[in-house]
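Excluded from the complex is one protein chain; the other protein chains are retained at their positions.
Now for subunit A:
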Amino acid sequence: LCRGGLAERLCRLQNRERSAISFWRHQCISDAKIPSDKSGVLIVKILEMFEECAIQIAICQQLEESPATLSSKDVLISAGEPILKVLFARETAAHLKSRPQDVIHIYPPWQKLLLKNEDVPIIMNTYFSQKVLLSEHSETREKTYGHTKMLIRKNIVSLAQTFKLDDLDDELCQESSDKQVACAPQIRNNCDSKQHPLARSAVNDSLLEMVESQGVVGWREAQVRVVIQRVYCLPAREGYRNHSQGNKPLLSNRGTFCRLCLLVQDAYGMFSEVQLQSLSSADVIEQYCRRWEGKFCCLAGMKILQRTTRGRALGLFSLIDSLWPPVVPVKVPGQSQDSEMMTTDLPPPSFCYVLTVQSGEIHVEVDEEEQISNLYQPPAVHGLKEILQINGRNERCSFWAQVIYLRLQTKHSVPINQRESWLFVTDSTLQNVVHITPKVVAVSVTASCVLSTEFTEALSVASRLVFFKDALWGHGRIICVERTVLLLQKPLLYSAAGADLSELTGPVRLDELDSATQANSICAVRGTVVGVNESTAFSWSTCDRCGNGKLERCPQDGGLLYCNQCSEVVTSPVLKMQLEVFLSCPSRPQSAVKVKVWHEMSCGLLSIVRLDMSTHRYYEVRSVLGKEVGLLNCYVHAITSHPSCVGLEEIVLL
């Protein structure tokens, strides 16, 4: 081996570790009890085991305390306990002879690895592991299993996939369908062709009649003229596949496999949801909204998907309610065509037909050239302050707000395309008011709210003004669900009703951390450093010119750092660090405030703390204590009341 080389160094470390392992094992056997030093010990219960190459992988549940202190009947798997994937080397596995339901103590130094796109942490370097036997079972266990060899499933790993060492954005697999020009709609509009295959038959104006006359001879050619009140995308249930494998997860649901839908209303005020063709991406939705909302359209030969009622389709009916009562008088069935009725007394609809197109033929024609119908109700825009004061339970609301921060859900048990995300928004009605209402509101975007890739990409880059059309307000939260449409531009038509839609002047201000602060919010924090959590520190070098954090080392130049964005050697790199500090905040004196700091703003704080990786020790921590920090923008992870703790993470607003 090369002297002073990496291999020689690893050999030395390995020899040291090997003797440590055998010494430890010997000690465990002779002591025959669990060592009293519990710090850093990981206690896990094996749920499932399999093998990949020479490594044994155990899916485990992390336990809080040793089950030796609890009776075996009490140890139930509770849904909330964290799941881990623990890797055991072949030799350790042979020593442990573990089976599912076994409890293992893993002593330090073990290592944790977090994979991108996966929330289950990997635990490795588990050389110092010991199985814990529950006393009442150990005897029976030995009798029944003692000599039976357990068979473990072996996963054969594919050799077809190579490892990618660069995690750059160009790894996002650009599916060609995403980048296509908006696919030609299967629905023709009047200006395209002079032929009207449906023009022969008479045009009806009652959806109910069309639906009820299904099956009657000639109904297929009968057309109904309706007004398009809303255009939106619904996630298609059958096509809900995860296309973001290996991609950086942007906001949930990249808009693949959704269906274009219309909410239409006829001259009698009756509503119907019409489900049109599937889209491979939701990028076209803004176009369709612009071109079609408010216009007349002819439907023919629809297939009835279902007749749904208020109790079964709350989302659909909350949208219908927002369009009720009609803004112009509607006809009353049974009376002659000419007489009309005032709408103020009409009760809101209690049922709605969901229609769909028959495959193949064209059944929907939109009169794009015609004027907007009087029956059309454009979205009513309100300021956020007004919305927060609405009294209702499930009200649809529309608003125009600045997105200043976004947060993705990271629950490991939820697949990426079904995750929620939060957009933190504000507008002038919230910013310009003192106290009472919060300055920033978290809007939850569920997976059922279909977003276009253009939208998610635009938001991940910079702060944008977003038009939230038909979001749902209820129980003190604004959520974007099915039928909510998020647009980067204001629609052509909307009613402002005195809402303050002025742009924000000046920088966005956040509320300061105080006793009313809740989890999953953002706030500004200032305080004094009273403690440092040394074990959480992590550091990396960045270019002092452009801030590039991915510097390369050039072996030719004696190990100097090179920035390929500046195309130059970095002579004085800036060391960036991430660290958890404890603050004492005057605005919330009763709580222990823990903040994970990493950004440049707090670098003045971080550069004082030095990191010596070989001894894993931090010195000069003393000079950090007492330092003033603030104002930092932070995301509130958690707030506990007994003891009163606040967990924060420093963030950068868009």
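Going forward, a residue touches a chain if its C-beta (ideal position, glycine included) is under 8 Å from a C-beta of that chain, and two chains touch if they have at least 3 such contacts; residues count from 1.
We adopt the following convention: contacts and distances are computed from a predicted model.
A.B. asks: The chain dropped from view, which UniProt name applies: "Nucleoporin 43", "NADH dehydrogenase [ubiquinone] 1 alpha subcomplex subunit 1", "ATG5 autophagy related 5 homolog (S. cerevisiae)" or "ZSWM7 protein"?
C.D. replies: "ZSWM7 protein"
A.B. asks: Would you indicate which residue among A:M302, A:C397 or A:L551 is in contact with the undisplayed chain?
C.D. replies: A:L551
A.B. asks: From the list A:R25, A:K85 or A:R464, which touches the chain that is not on show?
C.D. replies: With A:R25, A:K85 or A:R464 as choices, the missing chain is touched by A:K85.
A.B. asks: Would you write out the residues of subunit A that touch the absent chain, in ascending order?
C.D. replies: For subunit A, the residues touching the absent chain are 1-2, 5-11, 13-14, 17, 52-55, 57, 85, 87, 89-90, 111, 113-116, 118, 122, 124-125, 154-165, 167, 246, 539-541, 550-555, 561, 612-614.
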